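A single protein chain has been omitted; all remaining protein chains appear in their positions.
By letter and in written order, the chains are A and B; residue numbering begins at 1 in each of them.
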Amino acid sequence: MMTSNLPAVAALTLGPIAYHWSAETRRDFYAKIADETPIDTVYLGEVICSKRAPFFANDLPEIAERLIKAGKTVVFSSLAEVMTVRERRITTEMMTLGEAEVEVNNSAGLLAIDGRPHRLGPFMNVYNEETLSVLAGRGAHHVCLPAELPGPAVALMAEAAAALGVGIEVQVFGRAPLATSARCYHARAHGRTKDNCRFVCEEDPDGMPLSTRDGVPFLRVNGVQTQSETYLALIEEIAYLKEIGVSGLRLMPQQVDMVSVAAVFDDLRRGMIESNEAEERLSEICIGTRLSNGFFHGLAGYRRITKAAASFS
Amino acid sequence: MPQLDRTPQARFITRLAAVLPLPIMQPVLDRIVRRIAASHSEIFDRLGSYRYSTYVIDTEDLPFALVLSPDPDQPKLRAVKRKDLPPHDARITGTFLSLFKLIDTGEDGDALFFSRTLLISGDTEAVVRLRNALDDVDGSIAADAAGLFGLTGRFVLSRLRHSTAPSL
Partner (left out) sequence: MPLDSATSELVCPAGTPAALRTAVDAGADSIYCGFQNETNARNFPGLNFTPDQLAGSVAYAHSRGAKVLLALNTYPPAGKFALWREAADLGAKLNVDAFIVADIGVAAYIKKNYPDRRLHLSVQAAAASPEAIRYYCETLAVKRVVLPRILTIPEIRQIKREIPCEIETFIFGNHGLMVEGRCSLTNYTTGLSTNMDGVCSPAADVEYRPEADGTLSTRLGAFTIDRFGPDETAGYPTICKGRYIAPGRPEGYYAFEEPVSLNLARLLSDLIGAGVNAFKIEGRQRSRSYVRSVVSAFRTAVDDVRAGREPDIADLLALTEGRKETQGAFETKKWR
């Protein structure tokens, strides 16, 4: 178990790419991450759809090596939904890799990795201190919290985690995962099923937009996953997260200049810029997509609260 | 108001209403609502703060609507003409028969609503609470109310339950 000396600066992490990007796009993307960003930890792996996994498996070793050479910590993230024989096998195999760090996203993985050090992803539903304590006792040393957990609960989790020597990570940028299904909604939109999807999700590298019948943008479809239309963005909240001892700030890869996004959050975590400058820069980078932080404030997730007093007591 | 084929039940009530003008019907409604309030206090627990809400029960095939205020201390049930509807929190619109079945046999409100036999407007939570509150009552609320009026009550109840509807 790792000791809990909170770093002066929280780690900046990059979550696993949720979408089905082409191999070339992915390689170029990770090359930039390796060479041009101060990101500390990169999570690699196909989390959403087991059908996509083989494509990634090809370049995974090369990408991982490139990132490690650049001084990044690499963690492999496992599937969020595990049901078919293949998904079960992929998951169990990943848990028994041995050397590399693993982030578990489904309790199927817990069985294989029980007792050995591992990370828990946001799909593991670690909502409270009791659950945290149980899982920490079985080898979890780092947990990424569910995106919908409000600020005061995050603070309590950070406190409990510190006492257990466990790291706490919070998503601070990118579309929030809202739901997963066994049915592929990308395939469905094109009149297909998951079995004969022909990987139509590749057409939407930032998710397929769904609007209400009034024409209001509402959600994004990403294969079996449903996401927020808005990009979650915790800007003013970064100082608070640092105060309460959150040890990891997770950026989810979107189809925007992620190098610049990483730079904004790096400046924020180091206290080198104020929120309003970060806000300006981020809005520029994400032009066309609304930002939101409702979950953190206990409100509807799509909402954006700014100039909130940083007091959650 | 659209022309509606009136069921025998609706025609029966309309004739009763013609014989009992609204000012005379009122004491009858008062007795009914006080009786229900007294014998089913659990309804108010389920309503919570919505016991202070006002519900319009719009029996669309009758010449009047009912206004319900389920305050346990002063329960009120009034028949009003549609042009005189008070401000209200929720409105449930349906034929007299479908609404009657709701409180007599505990007919499935969901099925009635999904087939658009019942229409809901206003505060949906108020309606959901009322529906859950009424559902937690054993037996028939209608029969309870009818019991107040002895033979007359039983006669009215059986006329209302008479289910065959000859075509008009």
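What we mean here is this: a residue touches a chain if its C-beta (ideal position, glycine included) is under 8 Å from a C-beta of that chain, and two chains touch if they have at least 3 such contacts.
Every value quoted in this text rests on a predicted model; they were computed, and no experiment measured them.
Only one residue in the set A:97, A:111, A:163 or A:272 touches the chain that does not appear here, and it is A:111. Looking at A:176, A:201, A:233 or A:282, the residue that reaches the missing chain in the full complex is A:176.
If you put the hidden chain back, the residue from A:31, A:160 or A:291 that touches it is A:160. When the whole complex is considered, the residue among A:34, A:184 or A:264 that touches the unshown chain is A:184. Among B:31, B:46 or B:76, the one in contact with the hidden chain is B:46.
Within subunit B, the residues in touch with the undisplayed chain are 45-48, 50, 105-111, 113-116, 119-121, 124-125, 127-133, 135-138. Residues of subunit A in touch with the missing chain: 80-83, 87-88, 91-92, 106-112, 114, 123, 125, 127-135, 138, 146-150, 152-154, 156-157, 160, 176-185, 188-190, 193-195, 208-216, 218-219, 221, 226, 228, 294-295, 298-303.
One rule holds for everything that comes next: only the chains that are shown with their structure count from here on.
Measuring from the averaged C-alpha position of subunit A to that of subunit B gives a distance of 53 Å.
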